[in-house]
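Removed: one protein chain of the complex. Kept in place: all other protein chains.
Now for chain A:
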Amino acid sequence: MLELLLQQAVNGLTQGMAYALVALGLTMIFGVLHIINFSHGELYMLGGLMAVVATTMLGLPYGLALVLAVVAVVAIAALVDLVAVRPVLPTKDGPSTVLLSTFAVSLLLHQSVLSTWGPNPSRVEGLAGSLSLGPIVITNHRLLVLVSGVVILLAIEYVLRRTLVGRRIRAVAQSEFAAQVVGIDVARIRTLTFLGAAAIAAIAGALIAPVSLFTPSMGQHAIITAFVVVVIGGMGNATGAVVCGLLLGLLEALASAFMPQDMGTAVIYALLLIFLLIRPQGLFAGRAR
């Protein structure tokens, strides 16, 4: 039993890393643009789709598929930004209208893929081989997901803290007005953040596809889970998003040992309502900012 739980925990952490990356992008966009990008989950799904297309249809090696996924998804995200975010944001009721327009985009992306690709799951060949740690087996691909996840998180931390672009992003997040006063091109920083978050989502999608199969509906599940993560972690709180993403992945995997998978999902979704009711500021809101 313990072994099963440990095995599930390792699997859950892998999935949790994907949730963490998607939620991190969502919360970054919220922090800088003050909008909720509803289409973010579909960008993650498209990352997975690109991995399928590149490996099974084009026969490319997996490493190249990752690169292709990022490039393609960033290009699509640029289009989304151009059509549904950038021109809508300055209008009356901007942020809530962006919520609507990105909702429309998410429907469009999801339905287009569903209608052309079909609802069935597709396999993706990731890294082969596996590693045994006593009774627990961890595939090399899961290891890759975990390691790349950590590397990406460290890279984001480095960019935000140590580079000029990162300082500009943080300046815009704190006060757009003040950022403008000191000569920062706010619109450019917004777009940059949006595309950066899209790239992270694409990598997450392409990384997780070999683990949990690709389906066109993986984006819908991911966006709701990311919302749960972001609400529990505190809206706009990056650390909260990462920690809660990993925790939820873990929880989902452990729950699936005790109940049907769908019910586990329902329980996790219900956490959102519970947190909204009893601790709306999130778990990590202790420190005032």
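Definition applied: contacts are C-beta pairs under 8 Å (C-beta built on N, C-alpha and C of every residue); 3 or more make two chains touch, one makes a residue touch a chain; residues count from 1.
We take it that contacts and distances are computed from a predicted model.
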> Considering the UniProt annotation of the chain absent from this complex, which name among "Branched-chain amino acid transport system permease protein", "Molybdopterin synthase catalytic subunit", "L-rhamnonate dehydratase" or "Sulfate adenylyltransferase subunit 2" applies?
Replying inline: "Branched-chain amino acid transport system permease protein"
>> Can you tell me which of A:6, A:60, A:107 or A:192 touches the chain that was removed from the display?
In response: A:107
> When the complex is taken as a whole, what residues of chain A touch the one chain not shown?
Replying inline: 36, 38, 83-84, 87-88, 91, 93, 95-97, 99-101, 103-105, 107-108, 111-112, 115, 220, 224, 227-228, 231, 260, 262-263, 265-266, 269-270, 272-273, 276-277, 280, 288
